[in-house]
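This report refers to the structure that appears directly beneath it.
Shown here is a partial selection of chains from the complex, left in place.
When the chains are written out, they are named A and B in that same order, and each has its own residue count from 1.
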Amino acid sequence: MTGFPDLRADFPILETGVHFLDSGASSQKPIQVLEAMDRFARTSYANVHRGAYKLSVAATDAYEAARQRVADFLGADHDEVVFTRGATTSLNSIAFGWGLEHLRPGDRILTTVMEHHANLVPWQMVAKRTGATLDHIPITEDGRLDLDAFLEKLDERVRVVAVTGMSNALGTIPDVPWIAGRAHEAGARVVVDAAQLVPHREVDVRELGADFLAFSSHKMLGPTGIGVLWGRMDALEEMEPFEGGGEMIADVTLHNATWAPIPHRFEAGTPPIIEAVGLHAAIDYLDSIGMDQIFAHDQHLTAVALERLSDVPGVQIHGPRDTENRGGVISITMDGTHAHDLATILDEHGVAVRAGHHCAKPLMRELGVAATARLSFYVYNTEEDIDATVTGLRKAGELFGVG
Amino acid sequence: MALEELYREVILDHYRNPRNRGRLDEPEATAEGMNPLCGDEIHIDLRFEDGKVSAIAVEGQGCSISQASASMMSEAIKGKTREEISDLIARFRGMMSLEGGTDPGIDPDRPGASLGDMEALQGVRQYPVRIKCAALGWTVLQDALQS
């Protein structure tokens, strides 16, 4: 696509020439992010919220500035942003912190068959503890949510609708604003697993209409070890802390504790301080390109890949075949060739793709496959990465005698 | 590129035409296992006669390496005693540079210890992440023998 900048020089790891197509699992990190963390650790590091000395004030300011940066990025308020270990912890905090408090036998939790295990297993655990029941919105043939089925399943016993913002296995982007509208009419809370969405598309939490949102830094050019739980203030107020410890209390006696104000209540212990600085730099980097540009780039590569892949003998594409409401994730299989063999062969061609169930085993069963090979794009990818993939897939076809 | 070394014809043949496929009625030993990281699965049933494997059936799904390796393994252990099988397991592990392996050299003269088709799996050693695939069937076999 013309106009999109060549950013590869910012990513030292790409110097080896690797065609990195596994950003859906985790993205690479630009030097701007690495340097921001390094600089902070060398000049301004201390624990936060605890010290009355200058270094600690500087560190606290940097940490809270990162929170503000995330809030601005999402169109949210400062105090609605909770730093966690990652999307998984954010979703567990919601499921346990909100779910254990508000779900009762007979209540229903509605999720989808295409959720990542992170937005499924915690709800299974909470359903078992509370006696609530779990139900799943099915998908259509082309890998989109079946919205008619959603409406049929939605009733006033549904207390929470937990839905992915973008499928990590199929790329599908469900219409969350519409789903949230219906869910709210039915009186349910809406939880969005935005682990794939936030890194790739502009998200304004007010427009999205969700009550809770979860994502990870490491999939959006930031460091590992940190993620975000966003909640509308009234939703966060309904949540109990998932962990107890330092910094999250107002007062503690031997037998009782009262909680600090939100968001500190949900940040027990020493938070990922250096990582918050890294996430801040990652968001600056993303915004300097522009989220609209990034999404357009993803879509462009997706369109090119969908076309070129469909020319390769034996290749099956799972999920939507066009770029409408879909991100830069493509799951494929090849007749008579297992996804792991594809990944090994592609690796020998310098192409890094993931093969497996993508932490979405129920979806794999739905698709009738044990595993897929998955291409996922990000800011540093180019059409050459797709060409290398196609070359590798043709070689796989030869080796395995396909086509 | 070592791909041709990895995907030797004999491996692809076992992958496409797995030997001893299926289940046994009333197996005397049975086990199943999976590799949680990739989801590959193997199920093994065994029967013995005079202390030797008289029948074996393998079921499973997964990549060419895991399925071909299990198929080859099923051929290699037929008619063997438990002791001979233990020896085979150790020799296989040795070939794959896995813990508990012995004598990585392939010694065709040693009675009952030839790895036969299995030797084609040597190419896997260059792909450390795939060694687990090759080993799955053997691990399940060990479980079956202890069952």
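In this text, contacts are C-beta pairs under 8 Å (C-beta built on N, C-alpha and C of every residue); 3 or more make two chains touch, one makes a residue touch a chain.
All values derive from a computational prediction rather than experimental measurement.
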Express the subunit copy numbers of the entire complex in terms of the labels on the chains shown. A x2, B x2
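Going forward, only the chains that are shown with their structure count from here on.
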Cα centroid separation between chain A and chain B, in whole Å? 39
Can you list the residues on chain B that touch chain A in the complex? 1-4, 6-7, 12, 16, 37-40, 61-65, 127, 129-130, 133
If you look only at chain A, which of its residues touch chain B in the complex? 336-341, 344-345, 348, 355-357, 361, 370-371, 395, 399-401
